[in-house]
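In this view, the complex is presented without one of its protein chains, the others remaining in place.
And then chain A:
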Amino acid sequence: MKNNLKVLLIEDDMIEVMKFNRVVTSLDLKCNTVEANNGEEALNILEKKDELPDIILLDLNMPKINGMEFLSILKEDKSLQHIPAIILTTSNNRKDLLECYKLGIAGYILKPLKYEDYVTKIKKLLAYWSINELIKT
């Protein structure tokens, strides 16, 4: 890995954020995480055009601007729409899945019950995006 992967994690659940950070720390993954508690916060972070993340991990059920609304705004914005967005959610609602892919997502990952399964999934996710060529700003 040449550079650290810059990840914007949009998640309202404190323990979910802790889980993600713990995986990154314990596996010593090269990853810089910026946290946002909801879509609104995330949009504020994305205002800084010179510090855009490489990928966005997005929860769907959130207060204020929810995942789907955030995704629509992101994909409308010419300066942001290129950033790969990966959904990280509990909802295996087929309607949500279809809607997300229609809006334009780079992946849809279900949060598993077991922490060890979660570790495996996040490890693979970050490994995959680390070997991808990304549009750096």
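We adopt the following convention: a contact is a pair of C-beta atoms (placed from the backbone, for glycine too) under 8 Å apart; a residue touches a chain by one contact, two chains touch by 3 or more; residues count from 1.
Following the convention adopted for this analysis, contacts and distances are computed from a predicted model.
**Q** According to UniProt, what is the chain that's been left out of this complex called? Choose from "histidine kinase", "PTS EIIA type-4 domain-containing protein", "Biopolymer transport protein ExbD" or "YceI family protein".
**A** "histidine kinase"
**Q** Of A:Asn4, A:Asn32 or A:Asn61, which sits in contact with the chain we cannot see?
**A** Spelled out, the listed residue whose C-beta touches the missing chain is A:Asn61.
**Q** Please output the residues of chain A touching the missing chain, sorted low to high.
**A** On the side of chain A, residues 13, 15-16, 18-19, 22, 61, 89-91, 93-94, 96, 111-116, 118 touch the unshown chain.
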